[in-house]
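One protein chain is absent from this view; the other protein chains keep their places.
After this line comes chain A, so read on.
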Amino acid sequence: MLILLLGIIFLHISALVLLFVSTTVSVSKTLWIQVVQALMILSIIFSFLSLLLFFCQLFTLPKGGRFIPTGIFQILASLFVMSGAIIYTLMSPDWVNVGNSFGYAYILAWVAFPLALISGLIYAVLRKRE
């Protein structure tokens, strides 16, 4: 049980760290870049809130209860990062030269998305024991 808990927390925090690293906050005037930035920042905020909720619920949830709000927030965070990555993929050919490939931040964002999704689903399915 403890191993499972630690594993989930590790998954969650690694998703959060990836999100942090992949969010470059540089002020720009183009519309879609600002939307992508907003979505990335929102996904970080929601992932962080979900972590807080997890610790709250760990102590207040009755036995056998599910971590539904935690899971919802984490799944929302994964959806935000997915939307941000999709918009960036679609709009970047106009912005970046065809020769340049995507940077590491882009790859990290795409890795963070399934991590956040899986951890969110686990939270939704997990039941509190002991």
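Here is the rule we use: a residue touches a chain if its C-beta (ideal position, glycine included) is under 8 Å from a C-beta of that chain, and two chains touch if they have at least 3 such contacts; residues count from 1.
Heads up, the rule we're going with is that contacts and distances are computed from a predicted model.
When the listed names "Myelin protein zero", "V-type proton ATPase subunit", "Sodium/hydrogen exchanger" or "Autophagy-related protein 101" are checked against UniProt, the chain not shown comes out as "Myelin protein zero". The chain omitted from view is touched by exactly one of A:A38, A:L52 or A:L90, namely A:A38.
Counting the whole complex, the residues of chain A in touch with the unshown chain are 27-29, 31, 34-35, 37-39, 41-42, 45.
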